[in-house]
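Excerpt of the complex: some chains, original placement.
We just call them A and B in the order they show up, numbering each chain from 1.
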């Protein structure tokens, strides 16, 4: 596929600086692009690469037009326009519709037009797959699951019974949706299992990264709203609720019944304790542990600084003395103030 | 299934307050329950929902009987009684015994009565599956594995050669048991692999959450004792030993040869370094890093508080000055005390 800069501006907005007939057929980084390729400048970090780029065209913000050595597609959100251009030039490859000979599909399941089921996949009973759903090789879709039109399960995904996934989902390999939550009552003999009777309900346009796990609800459901994006190796416990358009980076763990707002941006390796609430539009930096509800939008953090191990050892030891240090500091302030007052009186006895 | 409150009390203990003929057929939360449903009050957090519940009956502790608007099953451990009631009303669904046509089972393996092997599953040579074992679709059970009566492997589980799993285990999707531990010797050419020659030995009544990994021992075995409950995405390294009835929440990592006691409760995202020991009955709060052995039962923690990113930045910078601050504090104390002593002498020279 080859498109002119003019066609791109017409489809995705932006103004052309240079030749709107400039043709592009591929994307590349500023550094690596060559003739016929379009690049972009979204992260100011790479600004220095603009002057030397060999790209035929660059997508960039108005403030960089002056520095651009070639044709430009100028927009306030170059990263979003780049995303749309790249989607157009690189449409996802889809297998031909149909059920692979080696796949096992229970007769009671309903597969709408355009569905493909990959090699060695397993579709249980009473499953409903919407138009153009793609089930990758080695996936297991258990009884009663519903998956909306256009959704894709990559290879070796497991969707446990009764889970519901909306339209246009993209679920990466190794994801497990709807396994039992971690619920046990303690008694004298040990732990008694709490049957996990809820489901997982996932909205439209959700993406879930490789080996992420989303547990079914204990009573009631685990809910992931529309447009949520989850990275790899995230753990979503039972009865968690994630608001629409929230994005969560890899290795984050969310404990049971936590409720996360809409449009939040949660960094990698964050931990969120159970039964708490996070407001809409909250940002949480990498590796923060959220130990209490967050009721106002804004950015939140916890954690300690990176140091050489030698320096860290010394500071680390002091952390255990912090409360004692605070008390000594308070006592010292009291002493010094008392001393100053006393001297003041002693020096000016009878005025 | 429909049961009277009287029958429940007879099976599981507890006293009835109200009508012992009250019939229930389902469980639900206090907030969502309706007629014919039984609810429970175990977490004081939800106490406020008791007065307005539409449940036909509620399982609760003696101190809440007075506030209960309907029939009650009164017990000192309402959560455990609820667990047993829910298990009775919602028995796990089991597939019919037999080997699915698409599964591959080596002829030298022994499958006892009632075993079911799901679609696309693979059972290697000399495997022994006890009565009523269920192997889910897509599972791979390698050569020489033994699994005790009544155990369930959900979908896409991998059990590597020679691993032994006890009775009534529940292993969730994506779990990997018995992969090689991480062992290498360094020499001039890089890393030389230490063959991982041990196995994984798992006791009875163990549950293991989705995508958790338990590595085989290097020499000697990795051992998980009876009644242990592991949540999702836990990493158990080679030669770890986990004592009976210990429960571990998601995303925890346990390094090689660590030995964890019995009846411990370990929070989510905890890290436990290698070659150390944790006593029985230890609690560890979420995200703690255990850097040394814990020799006495009790609760242990590490970590830093949640703050707004702006406040955190300021405190974070100071953590690198902590040792210096401690020294300055000590010096200041010395100075102030010296000053006070000196003044004392100066003012009362010759008494």
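Assume a contact is a pair of C-beta atoms (placed from the backbone, for glycine too) under 8 Å apart; a residue touches a chain by one contact, two chains touch by 3 or more.
Computed from a predicted structure; not experimentally measured.
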{"item": "Copy number across the full structure, from 2 displayed chains", "value": "3"}
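Heads up, the rule we're going with is that only the chains that are shown with their structure count from here on.
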{"item": "Inter-copy rotation, chain A to chain B, in degrees (Cα atoms; steps of 5)", "value": "120"}
{"item": "Complex contact set, residues of chain A against chain B", "value": "102, 104, 120-122, 138, 140, 142, 156, 158, 160-161, 174, 176, 179-180, 182, 184-187, 190-195, 197, 211, 213, 215, 219-220, 233, 235, 237, 251, 253, 255, 271, 273, 275, 283, 285, 288-292, 294, 298-305, 307, 311, 314-315, 317-319, 321-322, 325, 328-329, 332, 335-336, 339, 343, 346"}
{"item": "Complex contact set, residues of chain B against chain A", "value": "27-29, 32, 42, 45, 77, 79-80, 82-84, 86-87, 90, 92-93, 100, 102, 118-120, 136-138, 154-156, 170, 172-174, 205, 207, 209-211, 226-227, 229, 231-233, 244-245, 247, 249-251, 268-269, 286-287, 303-310, 312-313, 316-317, 319-323, 325-326, 329, 332-333, 336, 339-340, 343, 347"}
